[in-house]
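One structure is given below, represented as structure tokens, and several questions about it will come after.
Yeah, one chain of the complex is gone here, protein chain that is, but the others are all in their spots.
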Amino acid sequence: MAEDQPVEFDTQGVKKRFMFVNRRAPYGSIYALEILEMVLISAAFEQHAAIVFIDDGVFQLKKGQDTSALGMKNFSPTYRVVEMEKDDANEDDDIDMVWRIIVEKESLEARGLEADDLLVGVEVMAAEELSALMAAQDVVLSG
Amino acid sequence: MKFGIVVNEGPFTHQASDSAYRFAVAAVEKGHRVIRVFFYYDGVNNGNKLSSPQADDRNLVKLWGELAAEHKVDLVVCVTAALRRGIKEEILADGFRISGLGQLIEMSLAADRTLVFGD
Partner (left out) sequence: MMLHTVNKSPFERNALESCLRLAASGASVLLIEDGVIAALAGTAAGETIAERRGDLKFYVLGPDIAARGLEDKPLVDGIEIVDYDGFVDLVTEHDAVHAWL
């Protein structure tokens, strides 16, 4: 039988730069939803987070998603919670926690999309700048 | 060095669980520690004790359990992902425990390196 005792690590005072990488469209697979759940849970840990949308991942943020004919839950409004979390974190001077929501410019343009098509405010970042940001991360979680 | 591993896919359908397992074995044989393996998305299926592969093939569920026992690797199956996929305590394999998504973040804070194996 599995041990019931939770395994504890001492992570007091540890601050890392997390990047959550989204490269898939929503609904065709569950990765978009489950990585979003990961992002929301991570808020409680007060870490730095760059939530990045590349390739088809940009579609996760598309306005006007209507899943009614599919009978699937439209989880896109949850990105607004992420946006609120980002704003709260960035405005709170008492906590050292910076969150960014970033969309790769090349991915957006290749798919005929613009920032206005997206349901939250994002930083549209060119590959070169995003590359430098990626290189600076401590933990990269891909879905 | 302390490693944390995330496994995004179930056994057999994708190579992710095999690759993660082989990496974990190589790491512990070199004297490193794998502090936790977090099973997310379909990865929760690695904790299903009902998995019955063919007799002449590797039994990934058992292999993970044996690695956990021998090298004190904490195998965690994400509760939300598990519920979606019908993985519950009563069918949980030896060596695995079910816990929250926060355990993944905590693992990444405690580990020197975090790796993801998926599709």
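Each chain gets a letter, A and B, in the order it is written, and its residues are counted from 1.
Please note the rule applied: contacts are C-beta pairs under 8 Å (C-beta built on N, C-alpha and C of every residue); 3 or more make two chains touch, one makes a residue touch a chain.
These numbers were taken from a predicted model, which means no experiment stands behind them.
Trainee: Just one of A:38, A:54 or A:108 touches the chain that is missing; which is it?
Mentor: A:54
Trainee: From the listed residues B:46, B:99 or B:114, report the one that touches the chain absent from this view.
Mentor: Touches the omitted chain: B:114.
Trainee: In the whole complex, what residues of subunit A lie against the chain that is missing from view?
Mentor: Spelled out for subunit A, the touching residues are 19, 21, 23, 54-55, 104, 106, 127, 130-132, 134-135, 137-140, 142-143.
Trainee: Would you write out the residues of subunit B that touch the absent chain, in ascending order?
Mentor: Residues in contact with the chain left out: 1, 3, 8, 15-16, 19, 22-23, 25-27, 29-30, 32, 113-119.
Quick note on the criterion: only the chains that are shown with their structure count from here on.
Trainee: What residues of subunit B sit close enough to touch subunit A in their complex?
Mentor: Answer in residue numbers: 6, 8, 35-36, 40-41, 74, 80-81, 92, 94-97, 99-102, 104-110, 114, 116, 118.
Trainee: Give every residue of subunit A touching subunit B within the complex, in rising order.
Mentor: Subunit A residues touching subunit B: 1-4, 6-7, 9-11, 14, 16, 18, 30-31, 34, 37-38, 41-42, 44-45, 47, 139-143.
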